[in-house]
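Remarks on the structure that follows.
Just one protein chain is left out here, and the rest sit where they should.
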Amino acid sequence: MLIVMDHNATEEQVKAVQKAVEVMGLEAKPIPGSERTAIGVLGNQGYVDDATIRELPGVRECIHVSKPYKLVSRDFHPESTVVEAAGVRFGDGQRPVVIAGPCSIENEKQMLDAARQVKAAGGQVLRGGAFKPRTGPHSFQGLGVEGLKLLRQAGDAEGLPVITEVMRIDQLEAVCRHADILQIGARNMQNFDLLKEAGRSGFPVLLKRGMSATIEEFLAAAEYLLAEGNERVILCERGIRTFERATRNTLDLSVVPLIRQMSHLPIIVDPSHATGKRPLVPVMAKAALVAGAHGIMVEVHPEPEKALCDGAQSLSGEGFASLMGEVEGLLKYLGY
Amino acid sequence: MLIVMDHNATEEQVKAVQKAVEVMGLEAKPIPGSERTAIGVLGNQGYVDDATIRELPGVRECIHVSKPYKLVSRDFHPESTVVEAAGVRFGDGQRPVVIAGPCSIENEKQMLDAARQVKAAGGQVLRGGAFKPRTGPHSFQGLGVEGLKLLRQAGDAEGLPVITEVMRIDQLEAVCRHADILQIGARNMQNFDLLKEAGRSGFPVLLKRGMSATIEEFLAAAEYLLAEGNERVILCERGIRTFERATRNTLDLSVVPLIRQMSHLPIIVDPSHATGKRPLVPVMAKAALVAGAHGIMVEVHPEPEKALCDGAQSLSGEGFASLMGEVEGLLKYLGY
Amino acid sequence: MLIVMDHNATEEQVKAVQKAVEVMGLEAKPIPGSERTAIGVLGNQGYVDDATIRELPGVRECIHVSKPYKLVSRDFHPESTVVEAAGVRFGDGQRPVVIAGPCSIENEKQMLDAARQVKAAGGQVLRGGAFKPRTGPHSFQGLGVEGLKLLRQAGDAEGLPVITEVMRIDQLEAVCRHADILQIGARNMQNFDLLKEAGRSGFPVLLKRGMSATIEEFLAAAEYLLAEGNERVILCERGIRTFERATRNTLDLSVVPLIRQMSHLPIIVDPSHATGKRPLVPVMAKAALVAGAHGIMVEVHPEPEKALCDGAQSLSGEGFASLMGEVEGLLKYLGY
Partner (left out) sequence: MLIVMDHNATEEQVKAVQKAVEVMGLEAKPIPGSERTAIGVLGNQGYVDDATIRELPGVRECIHVSKPYKLVSRDFHPESTVVEAAGVRFGDGQRPVVIAGPCSIENEKQMLDAARQVKAAGGQVLRGGAFKPRTGPHSFQGLGVEGLKLLRQAGDAEGLPVITEVMRIDQLEAVCRHADILQIGARNMQNFDLLKEAGRSGFPVLLKRGMSATIEEFLAAAEYLLAEGNERVILCERGIRTFERATRNTLDLSVVPLIRQMSHLPIIVDPSHATGKRPLVPVMAKAALVAGAHGIMVEVHPEPEKALCDGAQSLSGEGFASLMGEVEGLLKYLGY
């Protein structure tokens, strides 16, 4: 930590700060400058709580050098992590993974059709939501456990591992019984209790970035999972909230190369939720792969115009097959 | 709903849209314009899902007139709601309420001291967190149920009702046993399952606006509580996330008069989390009252410089007493 | 400046950075920590360009302690500045100033009526736009120099000093001939050439915060004016752009006490542009004064429903008189 003093802080104030740092068991090293004095703090094993310092007279600012995460950081874990889930591998050196399926599970036929289309076109993981977070209480809220069974059945029929969102702790057991990968959605990225329990489950977890989460907060959320001993974590960028509302969210694609630098965990992209517009999905899916994503997650529905949720951003089976043809060519170009 | 067609949409496309609307059991009324045709949709009882329409050829945009909430809306419930909780009343015509106390419950002495300071200065409700949402897993996470007991004890010692945050459904029972008002935090504003259960509890709920929630989403979240038959809901503006990071969040104070127009529910303001800076808290607390807030919630800690959480934004007991003196004068000026 | 090295930076890398700092004529002071080494940079007279450092191997981050402004900073100029303009005084210890008038100057009668209403209700400065920045080219663009004359005439008729926006350098001469205070609008806050010329004019300048300007950038823009020797600068908060579109902008009121801490310059608030909604203007105007604003600027139009620009956020003469009655009472309460 670096403590920056006011331009006109007195020598006594500087000494008082030094003393307060030493009371915390740390070392204080003043760095006098031409305009103001700064004080370096040494000896800490991680993030220092600056509450006792920040308010002392003459202190202008406390600048943290340590971050609120460590286990997820490439700085402390230089080697890339490859996450294996039900035979599918996410990470450096692996062929990028395509996860596809409907936003919400609606009925048996819909899921079987979707699974068939996903499989036929070359998708590797089947998605589908049984518990749906909806802005208002008057919208369709998902089929619950019944939906989980339909998802499993459809996945088994086509030999596809399945992923589904878990929204609350008491759903964890049921979700773990039926799914291969747990998804934690954007709205729950900072539902820290859910993160802890998901971490303890030992299941691979796909963690979506919160709508207004900084990269630092995103990584700190993943740290909750790793802190429970679960290293099978896949990050997912799905768009952030900005002033621009022409797209549903703003896809922050630069996060892909940036997180690959900062963390050893794999990162994938969800262009469906990011853009909210079907015609943009294929082109942004391909851009994500070129940006270095370890996979993509796209919404596919056998009949998008009848979807109970997110129809406007879902590809039809045909649209998905066409995208996969293009992805095939792109991955070949990228060397996979 | 209004369906706007492309400038060069054909007559057949317009007819196909009309038909699709009628299939939904609604009426379609074309409005030809000089530049393009629009189609008014009539007969719906609330929000219409536009998925089947939005993607038809020639459709440019679907504009919703209905909102994803109704019970919270002043449009359908013109009379202001006064929420009564443990003898304290929030709402129009009531003297604004001051909720105060530490961010997190740390130990018995701290809580008893805080309660004494809050009571002495004229605060009406005691706050304190037993379950703490923290960005990183390596920070203090709260005392849990033990903390709830200390909060209750301190409240009882001074005759103050108490409020505390509930973060997960399985904490609800314990929180309801010890607290008078439930708080749902910004990170959980769209934890819809928690909202439903809190709604069912019958307890008064203070609902904080999510960090990146629009007013529409904020009201739709409150709708979840009312949809369970619980009308004792207090809204709380606590700052939103914007590009400006000089304050912890950006206090969106205009929301106070706006929500008073749009909803019949009371709304209070938390200047501590909004600004994150102690010297700004008193002045913004007073601005909030002038803006029409039905109350304020401020962090008070007997020893802010030793606080385990949010010390930099907490007032000392002395600082709080001084603020309350000013609030007293301001409320007199405002006619209370 | 503080240079933070990677966790696993080598001793050679640290030495190379030290050397690069010394080449710049500055002193480098390593601060070894338990997790990583940081290097303090001493001896600079202001902001250091870190381009040569940031990219050296092993460097993780450069943290700046100096700011891109100095003249506007309270740190270097502790005493508050009172700006005097045509007999009106803005700043600490002065009664807050009310600037009012129509968004755009439309005709003689409108301006004379507006001036009369502003004067009668107690406004001290008359505003009106002759050059209008409009989002699209097909909207009314203002009366130009003809408008300036009407503004001057209306001001003279009522004995009110006048303020108007200057949008381009070649308008400066005409504006200086007719107006008492120059306004630089939000869209031009970083039109640096215009700032320089306005600074050189010697006229008092009201500088509006850019729609997406941080406080640091806002103060740096004001620094351009002071760097030309012009200390008569009044800052103006008018709302920032955020994800929330229920109001035209998000009024960032906390900026008022914050800027009063950081700078010695006066700061006023424009609740009309900030909210864009007439019913919110009076309440936010009063909140601004309680937050410590040195003045407010409100749009007043004799016939808002016929305004060529911003009618929806303009008060009528009657509405303004009513607001001024409330402001009168509030200022008395505040001790003016």
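Per-chain residue numbering starts at 1, and chain names A, B and C are given in the order in which the chains are listed.
In this section, contacts are C-beta pairs under 8 Å (C-beta built on N, C-alpha and C of every residue); 3 or more make two chains touch, one makes a residue touch a chain.
As the structure is a computational prediction, the values presented were derived from the model and not from experiment.
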| item | value |
| --- | --- |
| Contacts of the hidden chain among displayed chains | A, B, C |
| Touch with the omitted chain, as defined above, among A:Asp6, A:Glu158, A:Glu216 or A:Glu303 | A:Glu216 |
| Selected from A:Ile240, A:Leu265, A:Val298 or A:Leu323 as touching the chain missing from the view | A:Ile240 |
| On chain C, residues whose C-beta touches the chain left out of the figure | 46-47, 49-52, 54-56, 68-70, 131, 133-139, 141, 167-170, 187-188, 190-194, 196, 211-212, 217, 220-221, 223-224, 227, 241, 278, 304-308, 310-312 |
| Residues from chain A at the interface with the omitted partner, ascending | 212, 214-216, 240, 242-247, 250-258, 261, 274-275, 277, 279-280, 283-284, 286-288, 290-292, 329-330, 333 |
| Absent-chain interface as seen on chain B, which is shown | 2, 4, 6-8, 29, 31-36, 38, 40, 42-46, 60-61, 63, 65-66, 75-76, 78, 241-243, 245 |
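Here is the rule we use: only the chains that are shown with their structure count from here on.
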| item | value |
| --- | --- |
| Rotation angle superposing chain A onto its copy chain C by C-alpha atoms, nearest 5 degrees | 180 |
| Chain centre separation in whole Å, for chain C relative to chain B (CA means) | 31 |
| Euclidean distance of C-alpha centroids - chain A vs chain C, Å | 38 |
| Separation of mean Cα positions, chain B and chain A [Å, integer] | 26 |
| Residues of chain C whose C-beta touches two or more other chains | 242-243, 245 |
